[in-house]
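Below is one structure; the comments refer to it alone.
Just one protein chain is left out here, and the rest sit where they should.
Chain lettering (A and B) follows the sequence in which the chains are written, and residue indices restart at 1 in each chain.
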Amino acid sequence: MTSWDWDTKEKVISNLKEWKEKFNSSEEILVSPDFEKIVAIVKVQEGKTFCINGETWNNTFERICFPQITPLGSVICLALRNYEWTLAKDDTVMEETFDYAWNLKTDKESKSIAFNIKKGDSYGVCLDGKIWDTLFFDARDLILSDDGKHAASYVRVENPPLLDIFSFKKGVWTIAADGNPWDKNFISIYGACFSPDNKKIAASVRLSQQEFTVAIDGKTWDEIFLNAWEPIFLDNDNVAVPVKREKGWTLAINGKVSWPYFTQLWHQRVSPDGRIAAVVATEFGKWTVALDGNPWKETFSHCVLPPFFSADGKKIGAVIRNRNTWSVAINGKPWDRGFDRIWSPQLSPDGNYCIAKAEKEGTYFLVLNGKIVKETFDMLWEPKFSPDGDKILFGCIKNGKYIRKVLSLSEVLK
Amino acid sequence: MEFKRKPITDIGIDETLKGVDEKKIKRAIDWVLNREASARLKVFVETCMRCGMCTTSCHHYLSHEKDPTYAPAGKVKQTIWDILNKKGKVTKEDIKKYARIVFSECNLCRRCVQFCPFGIDIAYLLSLVRRICCLIGAVPQYIQDQALSHMQTTNMLWFRQDEWLDTVQWLEDELKAEIKDAKIPIGRKNAEVLYLAHGLEAKYMTGLLTNMAKIMNVAKIDWTVPDTDGWDYTNKAFYACDFETMGKIVRTHYEVAFRLNVKKIVMGECGHAYRTGIYEGVRYLGWKESPIPYIHGVQFFYELLKEGRIKIAKKIEEIVTIQDPCNIVRYRGMGKMLRYIVSKLCENIVEMTPKDDHNYCCSAGGGMIDAGPVWKSARMEGGKIKAEQIKNTGAKIVIAACHTCHKGIEDLNEYYKLGVHVKFLTDLIAELMEIPEEMKP
Partner (left out) sequence: MEQFFKDPSLYTFLRGPMLWLAFLVFFLGIFYRIAITLREAKKEKIVYPYLSLRYTLRSLFRWLIPYGSISMRRHPWFTAITFLFHICLISVSLFLVGHVELWYESWKIRWWTLPVSLADGMTFITIFCIILLILRRLFQSDIRFLTSSSDYLILTLVALPFITGFLAHHELILDYKIMLTIHMLSGEIMLMAIPFTKLSHMFLFFFTRAHTGSEFGAVRHSRDF
């Protein structure tokens, strides 16, 4: 981020009107994290390809799916050519082909690329060009470790005929990490995540109709609950998961109930200073955020999305929906304005400012600490703070042009 | 009056019960009746004056020559009251009988509630018995199979993730033959509408999904379908009162919507999924109402027509009648919207009596059709009154804006030789709407 251009106030990167004339159609517009690139899937005579800042790839495909720009700015996708699926990255195409490929993912530093694959009737994962040694009857979802070295997927290891409910009830699902399945099966397994050191996997598992628990590397907790949502690692050794007991939902850490009971509890997250925040419903239809078990006073009628934190962990925010409009609440205080939609708000490094992209009746604008920034846009991408917190960077479309903009905080505050 | 039925074997119930002991039965009963249920159970059981006002409201009673064992309160007597009288000392044979009553002789349509002077929620009482059966594991095989699929895949038919994506992609290719540059966007962030489909539309009834896509394209809706699990709006776990799974399914739908940041979820023509998506599932999770708008196909089409986003080019001349699906009419008052749409599509409408929110259930709802082929006879017998109702209209076409009603009435049509065609609104609109010149390939 520090190497990005934070000085040029306004860069017209591409004139999208020209694209319209050049290509039959363009769809699925993406921008790079530094906002320097705008990418669209376009139709040329031979098929579909990417157009990046006006330049097209040489390769063309019948279909382009899961297009993405990695954190380092590479354009990747899963593409169909001659009825076979493969991976394409920056105009080079992987040699290996698959009967199907989906769920394309990269790690935070975009060192690795992984996706789910189908070969013949077998399912698995391809990580950095290497297909798992063992394939399965089914593989669903892809979980990639932070360092990008390990990939996991929920796999079906038994293949009973349809309607053989007794076999299915014994459990046919487990998780496979790097192709190695756990030795226990479950009737359902979900919410898998890697530990911060990328060595362990935790997931919630369902043992029977009303028996849920957490399994870490295939070993289940002794404690059984009436229901459970997705676990997270608090650090390399401790796992927290929302669980249901007769009294309601609570947070269990390493199997022990550690929070008061709520009507609902999910999306628990650890703050940089080690506290746990989660979305809770204190009562039926009253949603808020609870911090270490203490809910905010103010509650919201419709929903609350997962909490996010400032760098020091002192500020906790969440997107909320109250009386049918979207807004943001920081440390329990909601902005007094609501919007038709709001996109992942960002806290400034010192935590004093929060900026978000918002939409009302089809126009897009920036919102800083609840105040609408006057300029409106035809399209807008989620703004970012500079590392020193003085500037705001974003991409937008205005009058058919894609523009990369940098505003100083004082300009925005005006 | 005795409970007389032809013997039927459903391995989901009979086989399961073989491995169940009476302790497990007692535990399930105690749990459901003492821990999960509370005021409503007690008050409803106590205030029932055994007055019989509800008796003739139920299509099962009317279709079974006034056999009181099919009457709403009669069914409560044979299940809930029986369990309470026996103080939980219930045998496997009892459970078998209860399961038969609650899974194959009640559609949870709640018509009887409208006829009871106390507003006793008989469907709720009978669903408590389903919940007991669920905890014991004694659930019809076909429902259990679908619920097991839902538990992991979120869809009803063990569909793999690539199968969904692949299906949508070839449907898009096919649609291009009809609509120039037709698109079925998959997993497109920031679209306005997230469209969810019926599980069967991805396999056996793909035409319906194509037609919905056609309407979306013609109406120029900014839409998308999920690129992950959660694309199937059905929720068969609900039929088993498997609330754990039901809640997970509904949560998945909304989480997909939040992740893609859409404004609303639109679904097709299905009753139970709408019901779980705005009531049962949502309430289980602690939401008072759906966190973002969850729009049924009928409401969606109504708005498209009202706003003039689609225009109807020609109308159907044959006599048409309208089936009011319980889950969207008695449960959501969509009767007027439904009639508005049909009046735009058809010239000659003859209504059934009773109609609108007092209409009879198709006898397939509430899981009866999902209970599978062994229970089909129960469904056909229970639907006799529905068949007569349709016959009396003289209609050639029955419009059923619900997958369950649709299939249920198709089966009744065959069984009672009604000589009608059953139609979805989606198919009719796709066939009758105007396609602008510039959209033709």
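Things worth noting here:
The working rule: contacts are C-beta pairs under 8 Å (C-beta built on N, C-alpha and C of every residue); 3 or more make two chains touch, one makes a residue touch a chain.
The structure displayed is predicted, hence computed values, not measured ones.
Of the chains on view, those touched by the hidden chain across the whole complex are A, B.
Note that of B:Arg5, B:Lys66 or B:Arg309, the residue touching the chain absent from this view is B:Lys66.
Summary of contacts with the chain left out: across B:Glu15, B:Asp94, B:Asp121 or B:Glu192, the touching residue is B:Asp121.
Per the touch definition above, the residue from B:Arg5, B:Lys42, B:Lys86 or B:Lys220 contacting the chain not shown is B:Lys42. Seen across the whole complex, the unshown chain contacts chain A at 263, 284-285. By the touch definition given at the top, chain B reaches the unshown chain through residues 1, 38-40, 42-44, 46-57, 61, 66, 68-69, 71, 73-74, 77, 113-121, 279, 283, 288, 329-333, 335, 357-358.
Criterion: only the chains that are shown with their structure count from here on.
Residues of chain A touching chain B in their complex: 24-25, 27-28, 63, 65-66, 100, 102-103, 116, 118, 123, 138, 140-141, 154, 162-163, 165-166, 168-169, 173, 187-190, 206, 209-210, 212, 226-227, 246, 263-264, 281, 284-285, 287, 301-303, 305, 321, 340-341, 343. Taken in their complex, chain B has these residues touching chain A: 11-12, 15, 35, 134-135, 137, 141-142, 144-145, 148, 151-153, 158, 160-162, 165-166, 169, 181, 183, 185-188, 190, 227-229, 242, 244, 247-248, 254, 258, 261, 263, 283, 285-289, 291-292.
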